[in-house]
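As you look at this complex, bear in mind that one protein chain is not there, while each of the others sits in place.
And now, subunit A:
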Amino acid sequence: MAVVFILLCYFQLSLALQYSDKFTEELVLKPLVQDQIYAHFQFTTIWNVDARSRDLFQSHLFSRALSEVIVRHNVQELHISLTAGLWNYETWGYPIVDSAPGAEVWVWFKDDTNDIDTNWKQLTNSLSGLLCASLNQIDNTNSINPDISFAPTGIISNTLNSSFVRYATLPREIVCTENLTPWKKLLPCDSKLGLATLLNAGPIHNTRYHSLSIHLRPICRNAQCDLASIELTQSVDLVYDFTILGTRNWSLRKLFGQGIMNSCPLADTSTIYVETTNNDTNIFHLSPTPDEYLISTRGGFSSQFAKYVVKERPMTIAASYADKQMYTVNIPPPLYANQYKIGYGQQKGGLVTKIYNNHWAPIDVVVLQNLPWYIPIYLHTLKIISNGTPMKPQKLIYKPGKMREKAHSLELMLRLPAKSTTSIKFYFDYVFLKWQEYPPDANHGFYIGSAIISGHLPLGRNYTGIPQDGSTYASSFNASRKNYFVQIRTEPIVITLPTPDFSMPYNVICLACTVVALAFGPLHNITTKRLVLKVNSDNLLTKLKKFGRSLFCSKKL
């Protein structure tokens, strides 16, 4: 993978700016095929500073708390997501930013970093404090360094060396307001002005899916790419359900509890896009009238957006549906996957990852399985079956884990045949853990993280992602490329390891002690004593000796 990424920058930066950083905020609202609406907030800060410099402390809009962390731990790229719920690829299409349920972190360290493992451990601890999440639980026992799944998304100066990447996920992490508040503090306007005022804890947790993420990467400052900048993208993805809201006629007030009071004065642009592509089947009327309508053609599929520019006055947007709901046939996206456990009992189990390719041509994907150390897999049981016929992976990278030290990782490069369902199946053992290793609520089960399927889609249907050379959602309009990169996350799995009854140890100790006490005496007697015939000698000398001994002993006592 010795490829140098040189990325073109399309945006022109006005050098006349007093400060070298720029902040944009965007909100995308997209009604999904069923009863849901997808809201994506994106706050992008671009700072024209050399990412390699150690002096990142004089920031203007960029969060100082974050810059300190990245300098200290020599971070080149940082991707964090905190997610509750599962993105339903089959019916919702692709999100703008993919993230796995729970907490997920992956980081590229700079190639002059010496001790990556220590830096990784320290970094996750710092991030844990920054976001109030249990990221401090990440260490080498649950981290992997995948070879091909996670390429850097930004620019790099040297050849790629996958030993500088670390990936970890905490599927059990519960995401709540305590993560949202510190996350909002990283924004230039905090939550006081601009689009961020819409992020109120109550309403945004009444969703089917919500995800907070932070992505940091170095990008090109200009088209020549002779200078680099740092791009920080903070995004929130929410999926509201009309059945939970109680009505299909949504408005900003209904979704977020309030309208926008004022724009953020620090933001260069502050825009709201409402996708109106499906407005011919389920017709809704937007009020107020949008500032303009945009048509974006991308990868052979065009979509329509209504654009609102947030101004320095209160505003809200409302949509009202004209007719009764029409049930349209859902066309699933070209590539999606799910994961499940097979088998029963607490001895042996299997894990199946099913990948669906609905496209008419083969698609190349990389599948990454990230398994905790307590799930030792049998690689010889690995079976890849595509539409009923066995298949061989083009490349298989298996990094076996170590008990209590290192997680297992399995990367498979596959060419999914056209219109196929491919299942990857392998078996594993349930192991006994030491009794301190069980978490609280031990009978809840143990998690296996999401499998990650990365691939390049040849067409832009259902695709909403931002191109690699762009920074804002606006850069995805008319951004037709050769292919479109997606990284799908499956659902995590809960398995039940053999769990002791933790109320029992007391009883067991009592019982075991009694049994040992009863058995020990006789056993000790048999093994140490020998029955010897003793001649009873009654001469005077021995009697005296005996008498003396008894006297001596009694005195001693």
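As a working rule, a residue touches a chain if its C-beta (ideal position, glycine included) is under 8 Å from a C-beta of that chain, and two chains touch if they have at least 3 such contacts; residues count from 1.
FYI, contacts and distances are computed from a predicted model.
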Worksheet item: UniProt names the one chain left off this complex as which of "Vacuolar fusion protein MON1 homolog", "Checkpoint protein", "GPI-anchor transamidase component GPAA1" or "p53 and DNA damage-regulated protein 1"?
Response: "GPI-anchor transamidase component GPAA1"
Worksheet item: Among the options A:293, A:340 or A:547, which residue touches the chain absent from this view?
Response: A:340
Worksheet, complete the sentence: Checked against the full complex, the residue among A:41, A:250, A:447 or A:463 that touches the missing chain is A:447
Discussion item. For a quick check of understanding: of A:58, A:243, A:381 or A:394, which residue touches the chain that isn't displayed?
Written reply: A:243
Worksheet item: Touching the missing chain, which residues of subunit A?
Response: 34-35, 83-86, 88, 90-91, 101-102, 171, 206-208, 241, 243-244, 246, 327, 338, 340-345, 350, 352, 441-445, 447, 491-496, 499, 501, 518-519, 521-523, 525-526
